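Not every chain of the complex is shown here; the ones you see sit where they belong.
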């Protein structure tokens, strides 16, 4: 059974895509062994595809005060609150790999307050969740709580921007019925 | 790192438990290879332990119009809404095994509306979720939606009772900081 809404926005054929997009998709396939569905679904709109992945890469691949595992924690926690199946399952896989921890993604997805994380990571996720669910109430007290854990202004921007970017991403995935590839479910759960 | 609250209600030693409870726990250990933490945490209160598992068994092990996999779907969907880490992860494992489907538990936990289930199962989960989150608004129209899918009055009672029982269970797990055993995360994900 497939979600009917997934049928509304069928993925374009890879061969029909603009050169740069096809190249990126083939590179991902080469590296991962499969094409994550987010690439196929968003390729329907080349300009939006380019902006989406440029934004994604600017936030998730750069160096900075947050580890790559911590960035994925933000994605998993906020995407779970937004009930986004694609993002929780795909980024849960990436989080398990980045954190080298087979348990952490499920813990954070269900209730990040009970996950095996440091108090600093807990403060990071409290802020990310407030940006995701009630950004209009963010106040100086919220910044102070992060500063108390040693986060810099640029770290705070990163936390907020990742939460905000996945607010966009979660909504597109839910509207398009974007389906997590079967490969993600088991990734990072068993030692190789 | 362990949740501090988990320390507030430490599990009693198995040797110190009443005979019937120790016997049940050892039987579970024999069968599963480990003792699920719900048995150890609740054993602090023998009378409540006995009532809890009697209730559980009456709802989950009996015959009836719902398959055992469907009962576990109800547990996973409502426990996810209640953000109960123990129940989602432990019963997610049982659901994967009962349904012989390695993907279904994660799909239902994140957003049951997008899961690969039948329309009948979707109606079952819609009802279970309303019992879990807004039982005060249950009306004849909710019953009619189930009847239209062929559910009997006893099936409807079962759906409601499972949702209600895990309303209790989720709250106890969240208050006691009940931790899912590491074994659950991988169960039912790989063919044996």
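Labels A and B are assigned to the chains in the order they are written; within every chain, residues are numbered from 1.
The rule is simple: a contact is a pair of C-beta atoms (placed from the backbone, for glycine too) under 8 Å apart; a residue touches a chain by one contact, two chains touch by 3 or more.
Keep in mind that this is a model prediction, so the values were computed, not measured.
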{"item": "Whole-complex copies, counting every chain including the 2 in place", "value": "6"}
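As a convention for this text, only the chains that are shown with their structure count from here on.
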{"item": "Rotational angle, Cα trace of subunit A fitted to subunit B, multiple of 5°", "value": "180"}
{"item": "Chain centre separation in whole Å, for subunit B relative to subunit A (CA means)", "value": "28"}
{"item": "Of all residues in subunit B, those that touch subunit A in their complex", "value": "1-3, 80, 83-85, 88-89, 92, 102-103, 106-107, 109-111, 114-118, 174, 177, 179, 182, 185-186, 189-190"}
